[in-house]
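In this view, the complex is presented without one of its protein chains, the others remaining in place.
Read from first to last, the chains carry the letters A, B, C and D; within each, the first residue is number 1.
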Amino acid sequence: MVDGWDVLILVIKALAIFIIVPVAPLVFVLAERKILGRIQSRIGPNRVGPWGLLQTLADGIKLGAKEDFIPPAGDRVVFWLAPLFMVVPAAMAWAVIPIGPEVEIGRKIGLWVTDLNVAILYILALGSVAVYGPVMAGWSSNSKYALFGSLRSTAQVISYEITMGVAVLGVLVYTGSFSLVDIVEKQKDMWFAIPQVIGLFVFLVSGIAETNRAPFDLPEAETEIVAGYHVEYSGMRFAMFFLAEYANMFLVSALAVILFFGGWHGWTIPGIEGLTSVLWFMLKTLALMFVYFWLRATLPRLRYDQLMAFCWKFLLPLGIVNLLITAVLRLGWS
Amino acid sequence: MGFGTGIISGLIRVLSIGFRKPITYMYPESPRPVAERFRGMVGMRRDEVTGQLSCVGCGLCETACPNDVIRIDTSETDEGTRWVERYQFDLGRCIFCYLCVEACPVDALQMTRAYHLSTPNRADLILTADDMMRMTENPDQPLFEHLWRD
Amino acid sequence: MTDQIVAFTYLSIVASVAGLATILVRSPVHSALSLVVVVFHVAGMFVLLGNGFLAAVQVIVYAGAIVVLFLFTMMLLDLRRHETERTVHRRQIWLAIPIAVLLFAEVAWIAISKPEISENLKGAFPPQTIDELGGSAQALATVMFTDYLLPFEVASVLLLAAAIGAMVLARNPDEESLASPPDMIEDAAGTDGSSDQPEGELSETPATHG
Amino acid sequence: MIGNEPVAAGGEGQMAEATEREMVLNLGPQHPSTHGVLRVLTELSGETITRATPDIGYLHRGVEKLIESKLYYHGMTYTDRTDYTSAPANNVGYILAVEKLLGIEDQIPERAHYLRMIAAELGRISGHLVWIGTHGLDLGAMSMFLYAFREREKVSGLYEEITGARLTTNFFRVGGAGRHDDPPGWLDHVEEFADSFTLDDFNTILTENELWKVRTQGVAVISAEDAISYGLTGPCLRGSGVNWDLRKARPYCRYDQVDFEVPVGEDGDVYSRFIVRLNELYQSTYIIKQCVARARELQGEPANAANANVVPPEIERVSGWEPSGVTGDMEAMINHFKIWIEGYSPPEGACYMAIESPKGELAYYFVSDGTGIPYRCHIRSPSFVNLGALPYLVEGNMLADMVATIGSIDIVLGEVDR
Partner (left out) sequence: MCVVEIQPGPPRPSASCTTLVAPGMDVRTDTEAIVGIRRKTIEMLLQHHPLDCPYCDQSGTCELQDETFDLNIWKSPFETVSKAYPEENLNEVVMINHNRCILCYRCVRVCDEQMGVHALDVSDRGGRSFIVTAQHKFMDCERCGMCIEVCPVGAVLSRPFKHVARAWQTVQADSTCPHCSVGCKIQVESRKGEVLRVRVGEPVEPNRGIVCVKGFFGWSFVNDDERITSPMIRRAGELVEVGWREAIEFVSDRLTAVAEMEGPETIGAVGSGRCTNEDNYALQRLMRSVVGTNNVYLGPNGFAATHQVISSTLGSEAVFHSQDELLESDVVLVIGADINGTHNVLAAHLKAAARKGGPKLIAATRIGSALDVFAHKSVRVRPGAESKLLAAISGEEIADPESSVGVSGDDIAAIGDALENAEKSAIVWDTGLWTAGRVADIAGAACNVALSTGKTKLFPLPEKGNLAGAVEVGMDPAALPGPAAIDDTAARARLGEFWGALPPTEPGTGLDEFLYGGRMKALYVMGEDIIATAKDPAAAKDAMDAASLVIVQDIFMNSTASIADVVLPGATFAEKSGHFINFEGRACPVTKSNPTLGDSREDWEIPARIAAQMGADFGYREASELWSEINEVAKPAELSGSMTAVSVNGTVPPPGGDYPFALVTETNLYTAGSSARHGPVLADLYPAQVEINEADAENLAIEDGQTVEVTSAGGAVTASAKLSQFVPAGVVYLADSLPEVPARELGRSAPDATPVSLRKVED
């Protein structure tokens, strides 16, 4: 039965997400800038706060203080709504992400907000909702560059959603459950990264593409279409796009960890298994985040047609092949 | 070699560069040392004897300047010698080409290594010979020190 | 139950209002966005009914694909200038209103006067059965791939035929001669328009790696 | 088609005709990858460019007219600002042209020639490094920019040592190297730099990168015939397989006495232009090493022509009260005054002097009416001519290729607009 404690715990979990989703990007932005700086033989932010730690905070304050400009010829309502469509799905997805096992603090508490039995579908659904952000932003800005960005983004996200789904299917064949907690639990002995190495590749590439990051950052491509769909955004609204991008990266990384890298599993220290599990989870996620930054520092961006061709002609067949192999293997096993 | 090796070696190279020491100079705490010939602001030599500017007002710098930076107004002293009434240097127009320094026949204009020359006020940039002599004597001191933080 | 009633009231009111907005607002984009709202709230109702799977599929398919494509097309076509045009279909109104009233009356009559019918409509899968089967997805799969396999496959083939037909119809014969990649929608649908692209290696990779 | 009318900036017009498939996009003049303030009126069908019309003039400062209104020595300060990525090369071109106009080419001392060559090649290195950085950045490889500038910083340091300036060098004077020639140790530093200069980072990260190849190979192809008929020069021409380098074809300074190769590409695409430039960087370091060796041998020889009508006298002879104790010299004073007041007056006539700048054939055309002020000055800037091929290069390619193409023809808007 639901009692007061349950409600309280739920509220605490929800609050945690509300805190993590905006704060994590702040850390990631700083981390990215620092890492890019080092990779580029420079220091990165070093002025605001000790070692530049408060840089993103300062940027956030700056963005908050900026003029909130709405293009006069644009569509005010849609322009206003678009950033919400970016941020809200990114935050909502965290409801089903398990960051650790069930721990015993007086009572059994799962380190997740809710364990949906259709969690994967839920996340995919939210992913498809997130398309609306760029679409609405690009259209309502009434700018050609923004429109280009949103067109690219839409096509890209829709396309890579499919490959991502196909990649996830491979995992689902193993687990037979949509529940992320189940999926993690099933990796207790072996990470799915090993049998599903092709799936992992497809998933990671799709995930990077879904989050519009280098080398698939065409929707934003500063040097081609200036900044893509959020070219007309400024101030807090721009900050929301920015936030959503990093929140999505974080989400994809977490999802990849959950699906392929065994979630919170790892060598645990007895007594504080819960904490070490969470640490493992975070460590794995951050490692994937680093890959994001690393790629960004290195790779040139693909062209639009190459991106599409890559998705449909390479990634999707690869994913399907992976699914077939997996299915055959599973059938053979059972 | 298969597809992707180039990408991977690039990634590894980038990572290895990441472990090198950054080449950043922490300006302004430890600014980059400037070369001996560094062409900073044009300075004016102070005459050792009179303590005044050593410009004789010949106007060659005015002529040599491609940008109308310098304006010299001269007049006659009671003794009949040339007196530089005003030596005006519009730093906002200066392109640091140093033709004026080369043109000066009495070595009154000199290169300094002063490069702390910014101000938010354009009118400040119209300098006098006093400013220029100050920059020659103390080029590391910011020109508009009152605006200089840290 | 009260929380369910509150949720249902909210969902139904918003869905109705958004549905009305879908057909009443002037801007096609706003209309499509209203449709998204409808889709979401209907998905919410599915959740209320305990079928998360359907809800997710609803959102993925309708919101994530269909309405996005609507929007995509609208953006390309820029229908904004039609917003100012006033098109009142006078004759249709005379026909539409009576039919609407009639339909509404019919539904209301059935709902109120024939409780047994609505009871039967609850279907073959009450929540208990679904739970037994291990969740809504399993239930749906069970039914779809056993009892309804043939209709499902027929529907799939039909949809495939429709998709191919649409592509063939939409393909502009002139486009083939143009040295340009195809439209994005076609691209998204998987047709190969990049035959005359510069020889990029990526386009060749599936053959060697697939 | 709506493309026939100019359309205002990219942010303003929504898609013009719903039924039409084409759209006009204004790339620039304020755009991150137009290398300044180039504006390209781009007609797009989807993402494919059907027509591109460069619109220049946003950086027009009337450099030619300014040079025509001032003395010859004033004009040099403006050449710093045409191709600002490789100022010394421009300086050298200007000076050679004025010297040719004055008819004093033969009087220029050897040492000045070698110093000029070192500076010009350093300019080529610095110009190409800017290009590689921005080209990489344009295509999304952002670290390249920093790596390129890290290397370029060393060149700037060398500039600074000899000229005092890091960007607008304004170095060398008509008649030689100017009042100051190379400071002690400079040649060592240059040699050190040339020895240590490496393009490993760029080769590893770009040249062999599949994504980079995919983006550049087969893009914006121009055949050798077309390249010649478009008047392309420099790496753009050599990328198409034409072995034409003014340093070999019409040697100036002492390029006929140093050994180097002219890198030539094959495919005429973005990638081969990229490769040509990378190889040119190596060749430049090779030239620099030889020049440094020659300059060392010539150490102690004068760096200025013994022509008092062009070269101002040593300042010690002018200002009699230098601490050095040299007494002032009336003749020197007069020469100093005459040169700075009136400049030099070339005889009536015209001259065209072209050098191989990093961007291609950079030429100064002067018409003198016998006074100290040029009657006409025309700058044949390679960027301007090379930009002319842009519409041809990008037509039928995608929008993203426009960026790659602009990067590969390596324009500097200061030079395009002059």
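Here is the rule we go by: a residue touches a chain if its C-beta (ideal position, glycine included) is under 8 Å from a C-beta of that chain, and two chains touch if they have at least 3 such contacts.
Please read all numbers here as calculations on a predicted model, not as lab measurements.
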Touch partners, limited to displayed chains, of the chain removed from view: B, D
Which residue of D:A332, D:A389 or D:L413 touches the chain not shown here: D:A332
Residue, one of B:V34, B:V106 or B:L143, that touches the chain absent here: B:V106
Chain D, residues in touch with the chain not shown (by the definition above): 308-309, 313, 320, 327-338, 341-342
Positions on chain B contacted by the hidden chain, ascending: 56-60, 62-63, 74-76, 80-83, 105-106
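Keep in mind that, in the parts below, only the chains that are shown with their structure count from here on.
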Distance between chain centroids, defined by C-alpha means - chain B, chain C (Å): 69
Multi-chain contact residues (two or more partners), chain A: 39-42, 147, 297-299, 302-303, 305-306
Overlap residues in chain C, where contacts from two or more other chains coincide: 76, 181, 184, 200-202, 205, 209
For the chain D and chain B complex, residues of the former touching the latter: 66, 70, 73-74, 77-78, 80, 143, 147, 150, 153, 157, 160-165, 168, 170, 178-180, 183, 200-201, 204-206, 208-213, 312, 315, 318-319, 321-322, 333, 336-337, 340-341
Chain A residues touching chain C - in the complex, by the definition given at the top: 75, 77-78, 81, 116-118, 121-122, 124-129, 131-132, 135-136, 138-139, 147, 150-151, 154-155, 158-159, 161, 178, 302-303, 305-306, 308-310, 312-314, 317-318, 321
Chain B residues within the chain A interface of the complex: 7, 10-11, 14-15, 17-20, 22-24, 26
